[in-house]
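All protein chains but one are shown at their positions in the complex.
Moving on to chain A:
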Amino acid sequence: MEQKTKVHAEDGKQEITITRDFDLPVDLLFKAYVEPEFIEQWMNTKVLKQESKKYGSWEYETRDPKGNVAFVATGVIHELIPDQKITRTFEMGGTPFGVQLELYYFEAVTEDTSRLRMHVIYESVAQRDQVLKLPFAQGINWAHNRIEEVLGKLK
């Protein structure tokens, strides 16, 4: 079975490309990226600010189940062409991952299907590789939490 989401990352480069085909018309796909109501649902985050326009800025905040701020992400939109393109920066507060430049290309495939191509450029190869390893890092935290839960039950 062909994978819906493809990630292209070459060794020694400071960029990645993520491609995904959606069973959605392109205008709905675009809406998911510009309207706070939808961003909050699929990104599982709180949208503190979302100025979906040229030179507008955005700010998201995610809290853990205990209500502590888990992470804050911010950036500026450089270009926004409805149903076609978004160019923005992305920075995760309090992390050493630097600023990413993100280019989103939206494209209608048929009337009811669409494609997203996400081109992300990092400050350095090392930072890109760190971000790629992130899910592993998150997984380790998850594993630690599980361990704590298990140990907690034994007490």
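Things to note:
The rule is short, and it goes like this: a contact is a pair of C-beta atoms (placed from the backbone, for glycine too) under 8 Å apart; a residue touches a chain by one contact, two chains touch by 3 or more; residues count from 1.
The working rule: contacts and distances are computed from a predicted model.
A single chain of the complex does not appear, and UniProt lists its protein name as "Transcriptional regulator", one of "Glycerol-3-phosphate dehydrogenase", "NitT/TauT family transport system permease protein", "Transcriptional regulator" or "Glycosyl hydrolases family 28". Screening A:15, A:91, A:107 or A:129 for touch with the missing chain picks out A:129. Across the interface with the omitted chain, chain A contributes residues 3-7, 9, 11, 18, 20, 22-24, 28-29, 31-32, 38, 41-44, 116, 129, 132-136, 139-140, 142-144, 146-147, 150.
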